[in-house]
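Working notes, beginning with the structure itself.
A protein chain is absent from this complex, but the other protein chains hold their places.
Read from first to last, the chains carry the letters A, B and C; within each, the first residue is number 1.
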């Protein structure tokens, strides 16, 4: 059975690689829920409703959907006499759970002017109050399951916190006025690029996958053996400067570098640089960021590239991308020194000094060479929880490590993120690997 | 030369078929501009941003675009030292005028959270103040042209007032919560359907097209001769009750009734009733209206049907649709007794009593059998004004008479509205005709 | 009642504007049917199966469909004991007649390797033999209707003869080898362009539509009055040389010249010249013809342009296109001196000498400014014959005059051809008109 359903309490609340703060569940719930609201502070009412493409969702929808999750998974089954805020929300704010009946078509999430922002916050308050009452029932017959589901719901909410930043960035990009989410200036970039060393690893029969009792998603289990031939990894992700050299070497015009699907995509989409890059008439490259348009910072990790572009760059350099097993085996040996959402920078940065030699976490999600599949022995959960991860195991690629918009207590070496190979609106970069 | 550029002042300000109120231009400007704002009173901030399909636009966009029109056509050329509110709006709020450079892609009008609603109203105030200054310059060198363009701009604004109601109705329809624009109950429908008489007309060599000095669009001119064979027109538009009989007679399943393009459309779109109609599980038909979901009123004119449906119904009844010349020749002989936006009903109603025998204006736009073409001798205007009407003269059909959301002083017998034959989100109905 | 069902025999067999050869129906049937086979002589077996786009059909399909028409409209109802050649053909070779049940999807006509070409010719022989037997029954109870339907079927076959040439031209164009249908060289073009005079017409209340007892389609009736204001027509269609000047003046880049739908089309399709034109690296323009690639003949009428291009050219020249009434009223006053399929040239040519001042027939179909609509008093036929013309009366434009691939006895002043405004694979050109 998956870790998700084992011993859910205190141990899950100890974030890995962090100071061992012990929160009780009520505090943990409040902390994460409040963080969602805090992210909305810079926004105007009008900003909450925009869906700039089918992959993205309106901020308002994220706020309501995460509440729907608690209402549906916890309050409906476990809080006696719970009165739903609005019965129609069961349909409106279900994302993709076939188990719970119908859902509003994803591409039409931006067409809902009602409920208003004010009503959505009232919905959140209604759910929070009811969750408070439920969590206070320490002798509830289903206390264990309530704990497990609450922890899952809070991790789910953190995923949506990341998406809120990712999606509002895209929404503002589609507006020619290019609004900035973050009006304070972002910290200045470093003066010079680090020159990280390559890390050499022996491989052999190693173990990967989630270990221990702390929370992890079902797709990280079971921990299992994998055989790795000797390999080396770059100590840090590829930078904007390195990527610009690829652009200037006409990398986007050489079909030999690209996978067949990739070549078709870059031709049909007209891609010639990462998403959000724009070359001005003077030849300079600028990037749309959460702090508005900024010059491309050559020493920072490249982000908003697709798997296709990562793979083409690697081939151009005579290298390859790491597999997820290679990445996890290496990353497990180092600390988490990158920038997360908590830093407030919200833009990838390179590490400096010795940390530049092992920058695995934060800043950019890293595309791996691994399609997103079941681990050996994986059991897809039954019912709605089985829809959380298992049903997406086709045609997507695994990314690792978290990014500058990931909450810092939401990442671990075994964490598997996954997107289609053409996806670019995530803060996605990559590092190089090679055989040894 | 087109009427638009002849003697634009007082005569244009005398709405046809109305009490001869004479307004000065400043009052006329204020009256129409204020009406746009008044239409927004029932709306929440969130409602202003929704674009439910590419044909529709957000309320906010309508408010800004109509202001852009005055800014671009009047303030920029004629008000010295005019400072634009925001230079980026020239791109954002241009609708389709190639003459004025680029414009934001129409299907992406709903992706603009900024400018906010508050900023858009500030933009309107900025333009209104500048227009006030311009209109006050009675000795301006271009006073005639300023007058003409202002009148055009106000008619343009009235067209968008109609679209605001049409578009918000559609936006609310796409929301499963089905919000109502008008919370007060609409007046109760009539108890029984009128049985209007058919009107018989001799035809012969008649004149159609705009006559006189009052304002009219260029596409209504020149007034010209047309030969009509003897014909008859139904005294009123087809009702919901009559249309329901067509549905129940399986009219949507008989290919013999439909034009070839129409049959392909109803099959691909799955149409089996007018837009906004829904049949409940008990068999009753309901309609989404600006007052929310309401039972289908059998005695009211059918609306939200396409030309294709109008033509199929007519063939089913062994009749045809009138040509626009037939319609105009007949309608010119009667007064305007229908319901317009000013009535506040905002839903089609049948007339009662004698008026039911000649209901030509208001309530529903009436599809005619006439494709939208140039009149003999029509001269498309040069420059931006030539883009107003002339460039749409292909593949669209003419509708006549105005609807329940048309301002009452915005209609006349010669008024030519035009939409593609598959269009349904307008308040569009039709009447029957036959040869005599 | 439509002419089609009045007195179908001898009068219909007298082609207009021709020497009054009187054929009996059997000879007429044989002559037209044999002509279809004769058109296939230059083809390889493989050529019969190609469908290069949904609008076009394979040659084999044309041969079978025209036979299906006789089988379905005549042999099945009127020849006792008729045994169908293959029951499956009722589905395979029905074009679009809903009255006759299902039909094979139009875009998939090119996917049918069977029946083979040999089998299709056997099908034709089977139908021809049965038709011979039917036509020989001079005392058949339905002799009148048989005659009418046979004449209709032969006119239908002639339409498909034109399409066979139009479609094979397109099929060969899609092949980079650019095969030639006609291997003999086409006659050399004229040395110099004629300079035709403009024809001035008084207009007034005129009559248009089919007159007399000879065969005509239902859409040409009834003959009716129309009022024309004074106008002038160019004596001949616009030439390639004139059109090239439009290209070189950047006509394809000036949005002011184009209808809104047209501008969207030329941008999405990337049009910058007529269909079949190609500019070589030396700057010279060449055209794909039924005789293979040929230099653009500057003195010949331009062809393979859409209505959109015709209208843009006219606007560029400060003129307009003629209405179909204007065209017919003028053309009725002149003889038919152009080149038809019978000439064997199969490519548009200008007339020389005095005839150049009134070249109305042959060479190129001429786009008019008139959408394809019902004439006043038109009665769409019931049943399958009603599907022949009436159901296409939306969103298409009327063309007049026939082309270089039209059989010469298949045209008349009242003949109305119709295509969508973006259509280009027909031999379509145009002439200019203006108000007087």
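Going forward, contacts are C-beta pairs under 8 Å (C-beta built on N, C-alpha and C of every residue); 3 or more make two chains touch, one makes a residue touch a chain.
If you're wondering where the values come from, they're calculated on a predicted model, not measured in any experiment.
Across the whole complex, the hidden chain's contacts among the shown chains comprise A, C. Set against the missing chain, the residues A:202, A:342 or A:374 yield one that touches it, A:374. Within the whole complex, the absent chain has one touching residue among A:263, A:285, A:316 or A:334, and that is A:263. Across A:182, A:224 or A:317, the single residue that touches the chain missing here is A:224. Mapped onto chain A, the interface with the missing chain covers residues 96, 98-99, 205, 224-229, 255-256, 258-263, 307-308, 311, 315, 320, 369-371, 373-374, 376-377, 380, 386-387, 391-395, 421, 435. Within chain C, the residues in touch with the undisplayed chain are 44-50, 52, 88, 91-92, 104, 108, 110-117, 171-172, 174-177, 179.
Throughout what follows, only the chains that are shown with their structure count from here on.
Using the mean of the Cα atoms as each chain's centre, the chain most removed from chain B is A. Note: centroid distance chain B to chain C, computed from Cα atoms, is 38 Å.
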